[in-house]
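Omission of a single protein chain aside, the complex is shown with its protein chains in their original locations.
So that you can tell them apart, the chains are marked A, B and C in the order they are listed, and the count of residues begins at 1 in each.
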């Protein structure tokens, strides 16, 4: 079964789109019901106190957006999909659908003494995420699913970036125990790596 | 990378469709469980007391619907997408996925002394929303992604509408502190502007 | 703007698919957390006590499924969409996305003295739903968006069915105050009408 990747794209796009939109459900409205408990002005205080939720929401939103863009770029380099690809891709989607949970854990604990553990757990999710991206790419290469135009250099480049990313996520998870804020920053610094990865892979495919 | 916008459309459609459908989850059922606490007739009272939720739901539903239509119209004027476009579009989707939160804040506080703050927060979301639409359009123009048929006049028109919209949203946010209901009405008045914007952009593209 | 209906289909399909899948979130798990409060066997009692939720879930699932099939059939009779169509279609989607709320109200009150009010509210939603389907069809006819092959007889047929449906929903809502169970049954009886409508509209389009 070597078939066109279009239906896999559609399913994956659906999962990415839903995961990115569900993130907002984790931000709970201050003053649960009508007739709220605070005086006038109490709402602003309540909205400000949600800063950990906003940080967690924004971080996960951008990570999922970047992963979608990279998924998009990766599938443009692929000429066909096979059966192992469907399951390797499923593992990537598994870590994406899981993301709202560590995001909620982060939001609930960033302003508490458990911040270190929450950031470490958040970063650990990305270690697994980087692992399964690696697995997906290995499945693509082993199954000879890449287009003929994709050079050995591009393949090496992408592989190296995945290894670097995984190492940085491990570092960020470790750092989180000592300095939660720095661990989170290190985690976010990978956005730049991944955005640049996307640039690179498209510039190589532009040679077609 | 100048490619066909179809997969971006699919992903964006997914996000719009999910955000518009999640709004209903913010309306909580009166009488939480089976064996509800009111006597017969109590349900109607409970359903009527949810009027702030209905208003918030309807307002956000129509705004997302109009934004989807306009996104649709805008992408019909675009011949290709590039890398910056993907991220500018991501910012628009960010404000769309965020919308269920200010909607819930509005619903929870419209009948309380915090109504002004809630409406101001709701309108402030649209100031940011108008900003990122502006950013998306600027990205399209700068990247020369518009179809050749789109005239300078149309471009100027759309840009002017975005600026007017942003100013009105700022005004509505300010007005909300004094007169919440009027602020909300001013916010809703922009629907007409945007619906007419859509008409205009399509009439110009009908000249193709 | 007379364009191909494919992107409207994609967006509508998304909304139908999400609304139908969100219904399950309204069924709450008996025994909230780990270490649940009942003895062994308590879970079966809890699961059985959720019968109003199962009824509400099944009814709304089938209604949305049937509406999706009919939307599907209707759009096959349409050769193009215009601007008013986009908004009339938006009204149909509004009532579809709203449906999880009356469904939850029904589930929470079917076993209480408020059952009558809950069924009446549920049926009233479908009165509005039938109204906006009518509006959508009127928009299609007025905008001359139907394919040439669609006969006057088919148009009359569909219109008549919508009026009958609306009347039956009004009857069901009224009956609900006296006999909730019968009101619900009358509501469900319309599935047969709509399934047959679908058959008819496709048999007429089969003459192409």
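Quick notes on this one:
The definition used in the following text is that a contact is a pair of C-beta atoms (placed from the backbone, for glycine too) under 8 Å apart; a residue touches a chain by one contact, two chains touch by 3 or more.
Remember, it's a predicted structure, so these values are computed and weren't measured experimentally.
Every shown chain that the unseen chain touches in the whole complex is listed here: A, C.
When the omitted chain is restored, the residue from A:14, A:42 or A:183 that touches it is A:14. The chain that is not drawn here is touched, among residues A:29, A:75 or A:118, by A:118. Seen from chain C, the chain kept out of the figure touches residues 9-10, 13-14, 16-18, 20-25, 27, 29-36, 38-44, 47, 57-58, 61-62, 65, 68-69, 72, 76, 195, 198-199, 202-203, 205-206.
Residues of chain A that touch the chain left out of view are 1, 3, 7, 10-11, 14-15, 18-19, 22, 25, 28, 49, 52, 83, 86-87, 90, 93-94, 97-101, 104-105, 108-114, 116-118, 121.
Please note the rule applied: only the chains that are shown with their structure count from here on.
In terms of the distance between Cα centroids, chain C is separated most widely from A.
Taking CA atoms, the transformation carrying chain A onto chain C includes a rotation by 180°, reported to the nearest 5.
Spacing of chain B relative to chain C, judged by their CA centroids, is 25 angstrom.
With centres set at the average Cα position, the gap from chain A to chain C is 36 Å. Looking at chain B, residues 10, 14, 18, 22, 25 sit in touch with two or more other chains.
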